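Structure first, commentary second.
Yeah, one chain of the complex is gone here, protein chain that is, but the others are all in their spots.
Here the chain labels run A, B and C in written order, and each chain numbers its own residues starting at 1.
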Amino acid sequence: MQELRDLAKKLFQEKRVDAILGYEIDRRGGVRPAFATQIEDCDRLVFDHRCVHNLASYVSPRRTHVADLGRLGIVVKACDARAIAGLIRENQIKREDIVLIGMRCGGVVRDPAISEPLDPANVAQRCIGCEQREPTLYDHLVGAPKPAPAGERRRNARLSEIESMSPEERLALWKELLGRCTRCHACRQVCPMCFCERCVADKTRPAWIETSPHMRGNFAWHLTRALHLAGRCVDCGECERACPAQIPLGLLNRKAANIVAARYGYTVTDDPAKPAPIGAYRLDDEQEFIA
Amino acid sequence: MSDTSFEPSIVAFVCNWCTYTGADLAGTSRITMAPNVRIIRLPCTGRIDTLFIIKAFERGADGVIVSGCHPADCHYTAGNYHARRRFAIFRELMDFVGIDPLRVTFSWVSASEGGKWADVVNTATERVRKFGPFQMYPKPAEYVGE
Amino acid sequence: MNKRRMLNEKNLDAFVQDLINAGTRVISPIRRKEQGRETATYAAVQNPEEILLAGPQPALPLKDVVFPPTETLFNWKQVKSSIRIKENPEGFKKTVVIGARPCDAAAMEIVDRVMGWDYRDELWFGRRQATTVLAVACSQCDDACFCTAVGLSPTNARGADCFLTPGEGGFEVETLTSKGEELLESHHGRFTQAKDPAKTQPAELENKVRANLSLQPEKIQQWLERHFDDPLWKQLALRCHGCGACAFICPTCHCFDIVDEPEGIDCGRRRRNWDACQPALFTMHGSGHNPRKDQTARFRQRIMHKFNIYPARFGEILCTGCGRCVRVCAAGMDLVSILGEISYMAEEAGSTS
Partner (left out) sequence: MNLYQPHLVRIEEMIDETSDTRTLRLAFENPEIAQKFDFKAGQFGEYSVFGAGECTFCIASSPTRKGYIEASFKVVGKVTRAMRRLNVGDTMGFRGPYGNHFPLEEMKGKNIVFIAGGIGLAPVRCVIWNTLDLRDQFKDVTIIYGARSVADLVYKRELEEWAERSDVRLHSCVDPGGETPDWKGEVCFVPMLVEKVVPAPQDAFAVVCGPPIVIMLTLPLLEKMGFAPERIYTTLENRMKCGLGKCGRCNIGSVYVCKDGPVFTSAQLKMLPPEY
């Protein structure tokens, strides 16, 4: 923790940043995003297993408030660095415009309000089996190496369970899950990779995706979002955490990631130079479904 | 509605340069084929957003055909390669949420393949006829009407 | 009114079963297991045993019972050269809510004000009329609850037709409206005479909530009225993603959108959908001009509407202190600490002026 604070202070002293995005303790004893805009704020910064939030969401150029702060330093875990890499890859930000403070991470809890130590019962599912304990995209790397968190990986099991259902059962399941959606679009707003100036869901001429929270609108929205994030989703879990209806949106995004991995051998990385699978192609891509 | 009386409505999104011309050829060659398909012409398969497919189902289609130039024949060099990846992912996602991906037929039909187009149309129509009407969305409730 | 009865656990189940058998929709907090934790959610009861009256606060409010996330305003169809309009024939389903939290019951009565302001919204009041609310005293709270700060409490019966207070082996039922009396009277066999005197609720829970936040709403309102351009807004908006989850999950947020959706070539529907003040599109003009152009303005609007505009127009705070916005926020925006901060600044301003 002290290492992080000292580094943050040094960055301010050397005038390399105007603000640092990190984490701080909140009233409820959990953590929340912090915006340190002066050297005195650096002593508020913390980093531990409660630092769930993906701060890359704040870096999109559409967040004019944050952009107004000036040159940013950002505290990133490996998963957050993947989002930063995505933003760089897709020309949303320039690598040289930000200072990345990479954190060695031993996994985070599923909810930042959990104040107990990390244990197999409260660890975020995405952290179990996550192979990146530290980012490869960073300017400074902070902390001691940490072991991978223990816990039972239930996500793939859930995916295979759904895949093995009959189509009717799957449709019934998604009708129930997506039927809860009230179309607040919080999943989009918090997503670091949803940076479009005007989202297709907001378009009215024509209204491609109906804004009403009925079956038509909800399926169109969630299928399209999953497709638009295929090969881009960094698995930070922000959409699931933000969803007021508690829809396990990650399932759709995981499925899309698995499809992309199986078909095109691609997994999301924090290497900005590696092209994304949609937007690229190979002449010999599988086309078994095309007559 | 009994299965025998069900006539599926099928929307075909086709590229201007190959399949549309191929369908035209099928017509001028007087090849008989199922009359259930309505063609919407687009510049390229690369222009066919998956939302077009979703919209077709929302608006009452029972099946969809997506067709364009064979690989290496794209008028815009690579539109169909990009489309191929997009559709590959999309149809697996459809399957994942329980919508039968076979309701959507993907094919490459060149300008000279009038016969193949007729085959695609007939196969798709027969398949969708067997599936029955697309019933995922509740039908519009009672409207004011005569 | 104010009649008191007793309802024991067994009779509660039977009462619910009676209602379901009679075709009434019964909404209650339902037990759910999520990631090993026991949670509750308001839902239509299939089986009385699912009901969880003493559990944690349901994650979503009761709002959708009287104000569905989407509803048809009317259907239209082109007939020759004119249009024919028909309202939804469904009508309003008779509904009984059993186990509404006090914060959720009060919210309906608060929103009644705007829905009845000069023009009476029949869709809202139609559902309100068809719904009988049996609220229950809270038995749990957490660090996000602050109902006591906005004039309510874990035992406040506002907005309820009947109020249930847990006692030994069942509930003491207090009847507050004729609608409530009618319902209980028509099932009088399930209720027994209340033993006197009424048991007073322990104040423990209320004190716990009070410890989270206490404030003087008038002072907050005064401060807001005078501090439209306070630097606080910009500072708060930095963290806000503008996702609007807080508004969608709020029992009192009632803003909506009206959209037309075609259902075919010559027919369609006009619908009313929930909407929120946080996305930019909410106030964007057709020309592209946006009166609330940034998140500072939009976040401020949310706080202003709840704690200044609504009190000024309708004499009520548009907030019941349920704390859901605090729990749902992905960015850790905490209304309790924001109000605390404003309260502190209001005190400071008061002592210096």
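We adopt the following convention: a residue touches a chain if its C-beta (ideal position, glycine included) is under 8 Å from a C-beta of that chain, and two chains touch if they have at least 3 such contacts.
These numbers come from a predicted model, not from an experiment.
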item	value
Visible chains in contact with the missing one	A, C
Residue, one of C:Ala22, C:Ala44, C:Ile83 or C:Ala203, that touches the chain absent here	C:Ile83
Listed residues C:Asp142, C:Glu181 or C:Asp257, member touching the removed chain	C:Asp257
Of C:Met6, C:Ile20, C:Val114 or C:Ile338, the one touching the omitted chain in the full complex	C:Val114
Residues from subunit C at the interface with the omitted partner, ascending	73-74, 76, 78, 81-83, 85, 87, 114-115, 117-123, 228, 254-260, 262, 268, 270, 272, 275, 277, 282-287, 289, 291-292, 297, 301, 304-305, 308-309, 312-313
For subunit A, the residues touching the chain missing from this view	204-205, 207
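The rule we apply is simple: only the chains that are shown with their structure count from here on.
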item	value
Whole-Å separation of chain centres (CA-atom averages), subunit A against subunit B	35
Residues of subunit A that touch subunit C when the two form their complex	26-33, 35, 53, 57, 64-66, 69, 110, 112-113, 121, 182-186, 188-190, 202, 207, 210-214, 238, 241-246
Footprint of subunit B on subunit A - complex, ascending	162-163, 165, 167-174, 178, 200, 208-210, 215-216, 219-220, 223-224, 226-227, 230, 252, 255-256, 259-260, 263-264, 277-279, 281-283, 285-287, 289-291
For the subunit B and subunit A complex, residues of the former touching the latter	49-51, 54-55, 58, 71-72, 78, 81-82, 84-101, 105-108, 120, 123, 136-138
